[in-house]
Every structure is written in C-alpha cells, then in structure tokens.
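Omission of a single protein chain aside, the complex is shown with its protein chains in their original locations.
Our next item is subunit A:
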C-alpha cells in the first residue's frame, strides 16, 4: 500500500504538477515561493521514486510471508536501483558545478582583460567590467570572485539611474546565489534519462529568479528606471523575427507587466506558496509514517 501511494504521488509530482506550475501565473506575484515550490516538488519526486523502489519489494515479500531467496534478491536489486538514482544525481551535480566553475573562471579572466577601465566613469563597485561592444548586454559572472559585465552599448542606451537599476538586478543575483539554484535544477535535468527530460522547470525557475532579482532592484533603484532599462535593452537586441516563437519574448512581457503596478509581490501568496512547498516535502514522510503508526497501534493491545 505504501509503495502504491508513493508511486501515485511520485507520478503526480513528476508529470502533472510541473505542467500546472509551469503554466501558473500566480507565481509572478510570489516568485520566491515559486522557486521554493519547484525545489520541493523536484526533491519530493526524487524521494518518492526512492521510496517506491525500497518499499515495493519489502511489502511484496511481507505479503508472500516467506524469506525466499527470490525476495532477498529482489531486495538487493531494489537497493541497487536506489543507489543508482542517488549516485546519478550526485555525479550530475558534481559535473555541472565543476564545469560551470571552469567556464566562469575563464570568462572572468577574459572580461578582466577586455575591461575598458577608462569608461567606468563613476560607476560604483570594483566588480564592474565594461566591454567595448555596441550590442547592449548586461550579465553577471557568479562565484567567489564575481563580476558584473556591461557592454558600453548599455551605457549608450541607458541613463545613469537605469544603469544603476541593472547593476542592482545583477547584484541581487550574486547576493542571493541564484547560480546555485540554477545549477541544482540543471543537474537534475541532466540526471534524468533523455526521453523523460523536461526543460519547462528550468525555464520557469530561470524566469522566477529574474523576477526575484527585479524585485530587489526595484527596491533599490525604483521600478521606473528598472522598467525603462528592461524595455530599452529588449528593444536594442534585435529579436523581431523570432519574437512570436520565442518564449523569451513572453518572459520579458511578464517581467515588464509585473513592474507596472505599485507592488509586484503578494505576501499572502508568498506565505501560502512557501507553506505548500514545506508541506509537499513532508508528504512522503507522512505517507510512510502514518501506515507504520497504524500498524504499530494495531499491534499495541496484544503485547
């Protein structure tokens, strides 16, 4: 029974729930809770898979009521499957983080060399690097020794308050270590066997993290400059021909839309979403513990 319940929960969480969460729009008003929900959803699905693998043969053998060599073999096999799942996830995480670190190290070295110091012109912060390129581009290189990179196209297209809003946005990514969240989802994505892979969670989490950084930047620099910066940088990067097919266009629209109103985030939704994320994580435990408690209580009077 436990295995069946866990299996049903695991399938729901890995097939149905991601579809619902990826298309949900309430998360735009509670991006932090949205990210937490994605994390707990993914982790719970993994725990369910492990639970099924471990509980099924144990339950089957108890139903058979005998210690046949077959049941021992089945138990060993299920342990091996569970170990494979765990090892695969860990290996994937190590691979993703080490490759990302190597790429960032090289990238940091190159932007340091290409930096046009003389164009900093009073920009705050020693981690800012300016590339000589007309294409407006702003991004950060996370890590222990982070960088915020702007092309001088950005300085041409945006005024100072807008540049400050962009810097505040990138620094929010760095301060909140958003790269760790993205790395863990990337690692999970790559650990899943090819045909079952789904990019939707990655894209959804990426967009939610942008929204979290937007909220931080708006608190520091005001929503006006941030919105203007987002609009101008979007216009300046020519994407016209593919905007229809490009989900990126849709994410920009959503980011701009939530910067229009007075307040983008809803406290109630954040609290509810966070509670749901915590609850979800506890579910497999409850499913495992409750039947065990029931059995234990049944046995109680006969002792």
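Keep in mind that, in the parts below, a residue touches a chain if its C-beta (ideal position, glycine included) is under 8 Å from a C-beta of that chain, and two chains touch if they have at least 3 such contacts; residues count from 1.
Just so we're on the same page, contacts and distances are computed from a predicted model.
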Complex member absent from the view - protein name from UniProt, among "Tat pathway signal sequence domain protein", "(Fe-S)-binding protein", "Amino acid ABC transporter permease" or "Transcriptional regulator": "Transcriptional regulator"
Hidden partner chain, touching residue among A:14, A:27, A:42 or A:151: A:151
Residue in contact with the excluded chain [from A:24, A:80, A:135 or A:257]: A:135
Contact residue for the chain not shown (choose from A:29, A:227 or A:252): A:252
Residue, one of A:24, A:114 or A:282, that touches the chain absent here: A:114
Residues of subunit A (touch criterion as defined above) contacting the omitted chain: 96, 99-100, 103-104, 107, 109-115, 117, 131-142, 149, 151, 153, 166, 169-170, 173, 178-179, 182-183, 185-186, 189-190, 199, 202, 206, 209-210, 213, 229-230, 233-234, 236-239, 242, 248, 251-252
